[in-house]
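Supplied in C-alpha cells, the structure appears directly below.
The complex appears here without one of its protein chains, the remainder shown in place.
Coming up: chain A.
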Amino acid sequence: MNWIMPLFYLLLTVAVYLGAMALQKRWNHPLLNPVLIALLVLVAILLGFDIPYQDYQAGGHWLSDLLAPSVVALGVPLYKQLKQIRRELPGVLMVVTLSTLFALMSTVILALLVGAANEIAVSLAPKSVTTPIAVMIVEQMNGTPSLGAIAVIVTGLVGAIAGIPVLNWMKITEPKSRGIAMGTACHALGTARIVQEGGEQGAYSALSLVISATISAIIAPLMVPVLLQWFA
C-alpha cells in the first residue's frame, strides 16, 4: 500500500500545475506563472499539513526523474537549427562566454556588496547554470551546495516569470537573441519557458545553456577565489 501516497502526491502536483495553467490562460498575467503558482500552492499544502518534503518527493521524484531525458530532448530543436547555428557559432560563443564571465563576477560582487559572507557569495556564484553543475562548482569552492541549488531554482523562476516581459521591455525582439538571453541567464527553466515561444528560441537557448554551463565549470573555480581576495 505504500505506493498510494506517492501516487497521490504525483497526481496532486500535476493537478495543481494544470489548475495554475488554466488560471494563466484565463487572466494571462505574467505573475500567474504555472511553475510559481504550483510551487506556492504545494509549499503551502506541505507546510499546512505538516508533510515532510521527503514523503512528498516519494511521488514527486517521478517528475524530477524525467528532467534529464527532457534536457536530452532539447537535442531535437538544437538539431533542427544546426545549419544556421554552425554559421553563427563564433558569435554565440563570444556572447555567451562574455555574459557568463559577467554573470559569475557580478553575482559574487553584488552578494559581497550587500554584506554576504564569502561562503554565501561563493554558493550563489553559479546560479545561472543547471543544478548538477552549479552544485559541483559550489562544492569545489567549499560553499554550501543546498544554497547553490536554491539560487539556481530562484534564478530559473525569475527567468520563467519575468524573462519574457523583461526581454520585451528591453526591445530584444530577435528570436535567437531571446533564446540566448534565457539560456545564458536562466538555464533549463528559462529554456523551458522560451521554447514555448518557438523552436528557434529554444534551440539557441539550449545551446547557450550548454556553453554557459561548460564555461562556468571551468572558469568559476579559478576566478571566484581571486575576486574574493580582491574584496577581502
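What we mean here is this: a contact is a pair of C-beta atoms (placed from the backbone, for glycine too) under 8 Å apart; a residue touches a chain by one contact, two chains touch by 3 or more; residues count from 1.
FYI, contacts and distances are computed from a predicted model.
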| item | value |
| --- | --- |
| Per UniProt, the name of the complex member that is left out, chosen from "NADH-quinone oxidoreductase subunit K", "Sulfite reductase, dissimilatory-type alpha subunit", "Carbohydrate ABC transporter membrane protein 1, CUT1 family" or "CidA/LrgA family protein" | "CidA/LrgA family protein" |
| Among A:Met5, A:Leu23, A:Leu82 or A:Leu228, the residue in touch with the chain that has been omitted | A:Leu82 |
| Missing-partner contacts on chain A, residue numbers | 13-14, 17, 34-35, 38-39, 42-43, 46-47, 53, 56-57, 60-61, 63-64, 66-79, 82, 91-92, 94-96, 98-99, 102-103, 106-107, 110-111, 113-116, 120-121, 124, 127-128, 130-133, 136, 144, 146-147, 149-151, 153-160, 162-163, 166-167, 170, 172-174, 176-178, 180-182, 184-186, 188-193, 195-196, 202, 206, 208-210, 213-214, 217-218 |
